[in-house]
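What you see is the complex with one protein chain gone and the rest in place.
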Amino acid sequence: MPISLLFEQILNGIVLGSMYALMGGGLALIYGTMRILNFAHGEFFMLGGFFVFFLFAGAHITPFLAVPIAVLAAAAIAAGIQRSTLAILQRRDGWLFATIAATLGISIILQNVALLLWGERFQSVPYYIEGTLAVGDIRMAYQRLLILAVALCSLALVGLVLRYTRFGLAVRATAQDQEAAKVMGISTERINTATFAMGAGLAALAATMLAPLIAVNPWMGLPLLLKAFVVVVLGGLGSFKGAILGGILLGVIEAVGMSMTSAEWRDVISYSVLIAVIWLRPWGLFGVKER
Amino acid sequence: MLEVSGLNVKYGDAQVLWDMSIKVGAGEVVAVMGPNGSGKSTLLKAICGLVAIHSGQIKFEGKDISSMPAHNMTSIGMSLVLERRRLFPSMTVMENVMLGAYAKHARDKTKERLAWVEELFPIIRERRDQIASRMSGGEQQMVAIARGLMSGPRLLLMDEPFLGLSPKMVSAIVTLVQAINKRGIAVLFNEQNVQLSFGNAHRGYLLESGRVVLEGAGLEMLQNETVKRVYLGSH
Partner (left out) sequence: MFGAPTRTFSVNFALFLVALALFPVFVRDSYYLHVGILCMLFASFALSWHLVTGYGGLKTFGHQAFFGIGAYFSALVSIHFGISPWLLLLVAGIVAAILGLLIATPVLRIRSMPHVAIVTLSFAEIIRAVISNWRDVTRGELGLWGIRTFESFSLPLIGAVSFTSTDKVSFYYLMFLLFALVCFTVLAIMRSQYGLAIIAMRESENAADSLGVNVVKYKLFLFALSAFFVGVCGSFYAHYLLILTPSAVLHIEVIILVIAMTLVGGVGTFAGPIIGAFLLTILGEWLRGFGDYRMLIYGTMILLCVMFFPGGVAKLGSRLREFGGFSARVARR
């Protein structure tokens, strides 16, 4: 294979990986803060996809507005759901499994509500920008570069918020010790809701960016959810930074693996990587051993 | 300033505190002593709203706070130092201390408080960027108390502040608690050791299986025959 093609593949892997990073980052944020494994994460992705389809492809609202509105709407729905179900469950004993089961139920409900409301047709969203960048033999659609840029900027923004703001401090405190955080005067319930919404928002953002490349449909979340699971295990469950690195790494591994086999073996490649990691470093590639 | 009356607390079906009544006056140091599992921690957590109370009343400065959520406690002038310090392990010393001033009302006075706390606990300035979990137990306890003071409480609650510390560290913390109390801050603390608890308090309570079995002035408690026999092992 010519080296430029391989390079192009890797670049594509990084672009897709940045989407995995968005999904995984959101999942990690939620798990890290409230120890909930969110099986409904794929459905918040799906909601983002549908919202941007209606706003941009349907109502022709500029992506500059359509994307933020779609993301905020999905985040608001997530907040409502967290408040009315997960927050209540977490006050009870044995919530660890109860919350997993609840998000599983929520996932199926959202999927099927979407199916009833919007049908099973696969909807396509046009590119936000047309054209292709060519450098030598390497070609890359502007849309893909846009995806990468948006993903990296938004992840960096979330990282900075977590690192430097009061809100971020409160999120980190809640993640490390909910009881001690309460004693500090932090309303951990509110932080949990906000974090859940933020995580879901990242998933929705990934969908708004990917929508032009994949079809929007009620089941579009499941494959991405499974990838996000792989990503958070690679990165160390609950680690935001780890999820970002894990996402990009997974994208590249898939791209390289696919160029050696074929596209349909992509999933097998990524799940095998996951099983291998679990065997060798169960606490993740980048995390430190704990628990 | 703190008045607990007829407090009952249950975990599920198991009742842990029975009809408990406790008082802390302004400027007082009060010790609660009891063996493992007697309900000391539960008492403090119930006062702060970390565990729900089944019945009874908790009043702080005349206000009923029985059903106030835990995160509002710092803003009414109360602060709790949890058992085993419970610093945020992967944050720096400074981040931990600053979280003590998280409550809205405490934010404006952060600077002055920090100066005061740093004067009491010089270690905070020396180690400000160290990761909390890499400090020794005694150092962590210092940071935990400092963090508890950052919200400017009028009543400081401490759950076994001497747990697992060397004698030297214990006396250092005793001195600090006295200094804090001199500033007019009332202190309510738990302790399993008779000397450490009643020896360092104006008044004391003795707990057994979730009930107050004895109360009185600190020195009186030390002299009490039952206390002597059961907890000091003398005849």
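Should a chain be cited, it is by its letter among A and B, assigned in written order, with residues numbered from 1 in that chain.
Keep this in mind: contacts are C-beta pairs under 8 Å (C-beta built on N, C-alpha and C of every residue); 3 or more make two chains touch, one makes a residue touch a chain.
Please read all numbers here as calculations on a predicted model, not as lab measurements.
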### Query
For the chain omitted from this view, which of the shown chains does it touch?
A
### Task
Kindly state which of the options A:57, A:104 or A:145 is in contact with the chain not pictured.
A:104
### Task
May I ask which residue of A:6, A:89, A:140 or A:161 touches the chain that does not appear here?
A:89
### Message
In the complete complex, the non-displayed chain touches which residues of chain A?
### Response
31, 37, 85, 88-89, 92, 94, 96-98, 100-102, 104-109, 111-113, 115-116, 222, 226, 229-230, 232-233, 237, 264-265, 267-268, 271-272, 274-275, 278-279, 282, 291
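Just so it is clear, only the chains that are shown with their structure count from here on.
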## Note on the structure
dist(centroid_CA(chain A), centroid_CA(chain B)) in Å evaluates to 42
### Query
Okay, in this complex, where on chain A does chain B touch?
93, 166, 169-170, 172-173, 176-177, 179-188
### Query
Residues of chain B touching chain A in their complex?
12, 48, 50, 69-75, 79-80, 82, 86-91, 95, 98-100, 102-103, 106, 147, 151
